[in-house]
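Starting off with a structure, shown below.
As you look at this complex, bear in mind that one protein chain is not there, while each of the others sits in place.
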Amino acid sequence: MKAFAPIVVVVALFAAVPLIVHSNVVLNFLVVALMIALAGQGWNILGGYGGQYSFGHAAFFGTGAYVTAILQVRYGVNAWAGFAIGIAAGAAVGAVIGALTFRSGLRGSYFALVTLAFAEVLRILASVAPITGAGVGTLIKLDLRAQAFQFQSRAVFYWVILALVALSLITAKLIERSRFGAWLIAVRENEDAAQALGVDAATVKSVAMVISGAITAAAGCFYAQYFLFVDSGIAYGTWISIEALLTPIIGGVGTVFGPLIGALVVKALGEGAQMFTGDAPGLDLVVYGAVLVLVIWFAPRGLIGGLAQARQWLTRRPAAEGSHG
Amino acid sequence: MAEPLLIVERVSRRFGGLLAVNAASLIAPEGRITALIGPNGAGKTTLFSIISGFLKPSDGSVRYAGEDVTGERPHRLARRGIARTFQIVQPFAGLTVRQNILVGAHLRHRARADALAVVQRVAGEVGLADRLDRPADTLTVAGRKRLELARALATEPRLLLLDEVLAGLNPSEIRDIVPVIRGLSARGITIVMIEHVMQAVMSLAEHIFVLAEGRMIAEGAPAQVASDPAVVEAYLGHGGAAKLGGAHGR
Partner (left out) sequence: MLSPAILIPAILNGLLTGAVYALVALGLTLVYGVLHIINFAHGALLTAAMFAAYFAYRFGIDPYVAIFLLAPAFFALGYALQRFVIGPASHGDDRNMLLVTLGIAVIIENALLYAFRADTRTIDVPYAFQSVDFGFTYLAVPRLIGFAAVFAVALVLWLIMSFTDTGKAIRAVAKEKLGAELAGIDVAHVYAVTFGLGTACVAIAACLLIPTYYVNPSAGNAFVLVAFTIVVLGGMGSVPGALIGGLVIGVVESLSSLFLGDSLGQVGIFLIFIAVLLVRPSGLFGARA
């Protein structure tokens, strides 16, 4: 229980924000940042803890967004039910991609490529399929009632996404302390050695992908409810694949809070870039790309890792008992 | 006595045109220490990889505990009780010693508390108890070898395949580890070890198999094998036995 204290504290602090801050601009910024943090935590489960770098997490985000939107708009399904089904759909996509790629033993570059390809296929299909509204996209009707998962007050949206983020933080922590987590991390560190110790790497990776898909799909479902419009570029575009991987990398891969910290930094940088240049498209992504390269270069373990390293350095014992093996 | 725990029967493995292992057979009776020796490049590690499921044989079979396990994947064999160490040590570098061994312990224990208890016990057995919270990549070579052993032991194996676990250790480090290995055998763990350190092989092994250029060329008790001219030739080259005048191989 003590292990979950940091999560409780952080979530409580975040929850208090709308009580103090009333600016819609700030709340909107935080809502979007939390949404990206959620998507990033999904990536983090597979990439940070599992070491499988997906370049196509848009596949999950977009599936969540489209499923919940289409179910509401075309089939009159309740928005909350749509949300849950959207998450399940993301998990299902994760299961399919995982089964196909991990059973074939795909790793590293190949895995990144395949995930990129899956996301692209979905994007192209979504841009032409009638059910998604093809090029025009899908618009959810404004219906400001709680039953429709739409809220007059931005603060309520904020608390909803915060709750989802809190669940994802708890999930990450539970994984860290479980046998599954120990196996997943072992696969990341050295898959062959893990196999020799009885770890069924293919299954472990597939399960991680299902969890990862579900979490990122939840972020997509939230997007649909908050912005009320989804098209193929938004749902399956490279922007979300990049942001989903950027946030854990900046914050610290394989850590519980990495994606959250990373999301705040990424979004702050994005806002900063926009203030500089107005609405010209592209500059914020240039900044993201540069940050990605710089972080990998100088702080590969992200902000959290960097802090841990600094702390180690400061409390380093003078005499080394064992030399570097 | 029952069927030997491990029976490797006429196993072969081809890599393109190269026959790395050629109809090699090996038997490891339960509870004993069996050694696999031979000059470099003989195919010993390849044979281990086949037994532990990392490679499929082109021919032949592997029987363990009375069942045919040929071609089963490594994690399944680990669950059956076959553990192996790697010739080039493969620690989980980013993790601590404790976390490394924990992975092995989790094979038989789902709950973290139970697994951690196993880690403590195993670490004590191999002499790593004082270093459990150090990052694995700060260990010395000897430390890493012990870690490799500890991880494998944590899976509570019946059969332990040790691939040159003594390589790279200085004489005093070897002197420290040999009793550990003997202790494992005394507990009933069947051990097959690939080794080049002949003193250790002679003192530990009860039965020795000699592999050269992929083929088993001799087997028997240590003294027998050491004086076998074919074995000497394999190590020293053609005519080596004659040069030594039949002295004990070293």
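Which chain is which? They are A and B, in the order written, and residues in each are numbered from 1.
Quick note on the criterion: contacts are C-beta pairs under 8 Å (C-beta built on N, C-alpha and C of every residue); 3 or more make two chains touch, one makes a residue touch a chain.
Bear in mind the structure is a predicted one, so any value in this text is a computation, not a measurement.
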Displayed chains contacting the withheld chain: A
Among A:V25, A:A163, A:I296 or A:A310, the residue in touch with the chain that has been omitted: A:I296
Option from A:A81, A:L100, A:A146 or A:A163 whose C-beta touches the chain left out: A:L100
Contact residue for the chain not shown (choose from A:V9, A:A84, A:A146 or A:A280): A:A280
Omitted-chain contact residue, chosen from A:A12, A:V26 or A:V121: A:V121
Which residue of A:P6, A:G108 or A:G272 touches the chain not shown here: A:G108
Those residues of subunit A which, in the complete complex, touch the missing chain: 51, 53, 55, 100-101, 104-106, 108-110, 112-114, 116-118, 120-121, 124-125, 127-128, 242, 245, 249, 277, 280-283, 285-286, 288-293, 296-297, 300
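Just so we're on the same page, only the chains that are shown with their structure count from here on.
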For subunit A paired with subunit B, centre-to-centre distance based on mean C-alpha positions, whole Å: 43
Contact set on subunit A toward subunit B in their complex: 177-179, 182-183, 185-186, 189-190, 192-201, 322-325
Complex contacts: residues of subunit B adjacent to subunit A: 52, 54, 73-75, 78-79, 83-84, 86, 90-95, 99, 102-104, 106-107, 110-112, 115, 131, 134, 137-141, 143-144, 151-152, 154-155
